[in-house]
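Quick notes on the structure that follows.
Omission of a single protein chain aside, the complex is shown with its protein chains in their original locations.
Order of writing sets the labels: A, B and C. Residues in every chain begin at 1.
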C-alpha cells in the first residue's frame, strides 16, 4: 500500500504544474477569449479531452486515472478552466464516439468541446421517471425530417442550451424498450417551448420542454431506429472519477467544521459543543470510509480491475452523507435556520446551510433514485434475485 | 381532556385497594396454596378472569378498560398474584369461549384458570414463520383419534406445559388456509418430543416440539375440520391493555435513567454526560409519544371507539424504543459490555444491560415480524394497496 | 380519565378546517406563496370573525376562557393549511396581558388585541442562542435597548411582548421611532420575520413573572404547528403513492415505499398525542409541565423535519419543485424546529428540567 505518487506520475505532476504556471493567470478567469485559448493549448498539451481523438478536437490520450486525477487537482488548485461542463461532454460525446456516424462525430463533437453547442438531456418525462422506458414522446419520420411531439422534464439548464439529445418513441408498435430511438435536434425552433421549473430553494436549474412538431433532420438519429435504449446505455469510456463523489462529500464536511468553528452555540463556538463534536465525528467516519473506498476504486481503475460492490455505492454514500450533514448543519446554525440565504445581497452567513439542507434532498431525487440505487446494490452487488 | 379517574372509578380503586389490604400479604408470595386461595377470592370479588363467565370459573364482568387498568395497577403495586400468565389464558380461553363446544369449555377453561392445565402454542414451524399458513404438520383421523406428525417451533416454555393447542393440516387436498384445523392434545405422551432451544443469551424459553403419531381424541378439535385458520383468528374479546406496551417501554427507560445516575462515565455520573443526556431525552420523546398514544387508545377503548392507525403501532413502537434503549445502554455502561450477566452468582450490575441489548432483538423476531407489521401499518393503517 | 378533545374543541377545529380549506386550498396557497411574504389579510379577518383571539382570555375579561390545548389544536390546523397570520402570537399576547396583573396593560391593550384592532407578536429569546437573553436589557425599568432576532410578523405588528430575563415580560410599541425593524428574507414565507433593534424604547414591565409560562406555551404551539406540517406531508405522500404509477403499478405497491410511509406514520401519528399531553400539562400546571414543553418541542421539531424531508423523497423530482406545496411544509417544519431553540437545545433543557 502506498498513497504517494510513483516517480513517473510525480514527473507528470510537475509537468502539469509548469504548464499552468506558463499558461494560466487567475486574472484571465473573466476573459472568455483567453479561456478558449487556454483550453485549446491545454488540449494540445494532452491535458483536456483526453478520451476524445485528435481528429474530433480532443487530445486522444490513453486512459490513466492517476494522470486524470493529477490534472483535475492541479487545474483546480489554480482555478484554471477544465473541460466544458455539462451533459454534452459527459454523456453525448462518449455516446457519439461509441455509436455515432462519422458525419455526426465530425459535426457535433468539435463544437461541443469548444462550447459552441451546449446540450440538454431529454430523457425523463412526467410519467416516466425512474421507469424511464415508459416514455411517450413521439417521433415520426415525415418528408425527411423527424417530427417530435410530447414533453420532457428535469432537463438541466435547457433554457441555456442550443441542442438536445433525447430518447423518443419512434416505433409505437415495438416493445417498451425496442420502440425508442436516440435523436438530436436544435432547441431554437418554433416547435420547442422551454419552461424553467422553479425549485424549492428558488433556483431554476431544471426545465420542462414541450414539443409540438419539433423537427430534426432524418440523419440526426444516433444508431438505428429502435436502438435508442441501447445507445443511451453506451458505456462511458471515461477516466472515471471514482474519488470525485467522496472528495465532494469531504469538502462539504470540511466546510461544516469551519462553520462550526465560527458559529456561537450556547455562548461558545459550536465546535466546542460535545453534541456537535460527536455528530461531526460520526459523519467524519462515514466520509472517511467513503473516501478510502474511493482510493480503492481509483487503485482498481488504475490497474484495470473491478472494484466490486463498493463501485456501486458512490451515489448512495454521497446522498446519505449529504443528509447527515444537513441534519448536523441545522443544529450548528441554530436560529439562522429561519433565514433564506439571499445571494443577491452579498455573501450569506450561516444561513447558507439552509440551502444545503434543501439541496441535499435533490441528490436523492430524480424519480425514486435512492430506491433504484438500493435495488442495484442488492441485485448486482449482493447477487440477490431480481423482483 | 382529563387524565384523572372519575368518581365511580375512584371508588372502585378504593374498593380494590381495601380488598388487597384484607386479602393479600407479601409474605404469602411463596405459598402456592395461599396464592390459589387468593386467586379464587379475587375472582369471586370480580377482579380476575373478568371476561370469563362464572360457570367456567371466571367472574363474568362486563368489559371496562379503566377498571381493568385499576386492578392491574393496584395488584401490581402490592405484587399480588394476577391471572395465570401464559397463552392458555391469553389465547386459548378466548378462542374456546368463541368457538369451542360446550364440553370443551367445561373441560378446559376452569382447569386453565387454576393453572392445572398449562398450554403451549403450536403455530410456527421451521418452514412456516411469518408465512404461517404454509404449515405442514399433518393430522389424520384414525380409529377415533387424531394422529399428528410433524414439527412445531418457537413454542414458548413447552417443556413446562401440559397441553398444546396447535394448527395442523388435516385436509391435504384443500387450499392453503382451508386445510388447517385447530387441535388440542396432551404433551405428556409417547408421540411427543420436546427439545428446548438455547437462545443467544443462554436462556431456554422456546422449544422445538416433534410429533410422531402423537394422539388426540377425535372431539378435541375446536370448530370444524378446515376451520382452524378462522378459529385461530377469533378476536380476543379482552379488556385490551393498550397502555401496556407503552408503560413497559417507559419502565425500561426509567431503569436506564437510573443506571445512568449510578454509572461513572469519564469520571462523572453518566447522566451528567451531554451525549447521554441528549440520547436519553431523544428516547424519552419517543417513549412519551408512545405512552400518550396509549392514553388515547385507552380512552377510545373505554368509549367503545376505534383508535385508528395508532392502534396498529404498539408493537413497532415497542420494538423501535427497545432498540434505541439498547444502543443508549451500550454507551452508558461502557466496558461492562464485555461481561455477560450471570444471574446465578447474584444480582448483576451494569452488565444486565448486555442482556437487554440481546432481548431487544427478540422483540423484532418471530419470522420477519417487523416487516409484516410495517405492511399492516401501510395497508390497513394508511390504506395503501396490497402487494 | 378521558384523553380526547372536548366537543367544543372539535367544533373549533372543524370550523377552522372549513374556513382554511376554502381560503387556502393548495392552488390558492401556491399562488400566495409567490408574493412577497406578508400577513394574509383575508385569513386574518376570517380568524378574527371566528373570535379566536380571545380563546385563552378569561370570560370575566370578555374572552372564551379556554385552554392552551384548544389553541394548540387551532395552531395544528393553521399549520396544515400554512396560514400566514400571527394568530398564535396574538392569542398568547392577549393571554399574557390578561394575566399580567396590570390594570394599565389590560385597559390599554386587551380589547384592541381581542378585537384585532391591534396586532401583537412575541419577541422571545431562545435562551441558548447567539445574542441570548441578555441582548435585550432594561436598566431603568422604563426603556429597553438591544437586539432580538427573528421576531415573527414584526413588520405588521403594532406591539410586541418581550422576554427580558429573570422571568420578566415587557410590552413595547413597535411603531415607536426608536424601533428599527430590519427585514430578513424568511425561510418560511408564511411567517415573515424581522430583527428588532431597540434603542431606549419605552417599555411596560409586566408585574407578574409570566415569561416562563409564555415561553413554554410558545414552545407547545410550535410543536403543534410542526405536527400540522408533518401530518400534512404524510397525508400528501400517502395520497401520491396511491395515484402515481411507475413500472406499470402504483408506487404504493412497492414494499420499500410502503415501509418508508409506515415509518413516517410511526414517527408522526403518535406525536400528536405528545403535544396534546404537553398542552394539557401546561393547562393544569403539573410539576413536569416545563419539561414536557421542552420535550415535545424537541420531538415534534425533529419528527416534522424528518417527515417533510421523507415526503419530498417520496414525491421524487416533483417534490423538489416550487409548484408542489410540499416545500411550504418542509420550510414551516424547519422553522418550527429552529425557533426558540433547536431540538438538541430543547433536549438539553428537558434533561435539566427533569433534574437529570
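By definition in this document, a residue touches a chain if its C-beta (ideal position, glycine included) is under 8 Å from a C-beta of that chain, and two chains touch if they have at least 3 such contacts.
Being a predicted model, the structure only gives us computed values, none of them experimental.
For the chain left out of this panel, the touching residue among B:101, B:162 or B:339 is B:339. Summary of contacts with the chain left out: across A:35, A:157, A:359 or A:377, the touching residue is A:377. Although one chain is not drawn, its touching partners on subunit C can still be listed: residues 254-256, 258-259. The chain not shown here touches subunit A at positions 1-6, 9, 66, 257, 260-261, 271-272, 274, 277-278, 280-282, 284-286, 288-290, 292-293, 295-296, 298-300, 302-303, 309-310, 313, 316-317, 320, 371, 374-375, 377-379, 381-387.
Although one chain is hidden here, its contacts on subunit B can still be listed: residues 124, 127, 129-131, 134, 153-154, 197-200, 202, 206, 263-267, 275, 323, 330-331, 334-342, 351, 354, 357-358, 361-362, 364-371, 374.
The working rule: only the chains that are shown with their structure count from here on.
The centroid of the Cα atoms in subunit A and the matching centroid in subunit C are 40 Å apart. The residues of subunit C that reach two or more other chains are 344, listed in rising order.
Residue positions 274, 278 of subunit B are each in touch with at least two other chains.
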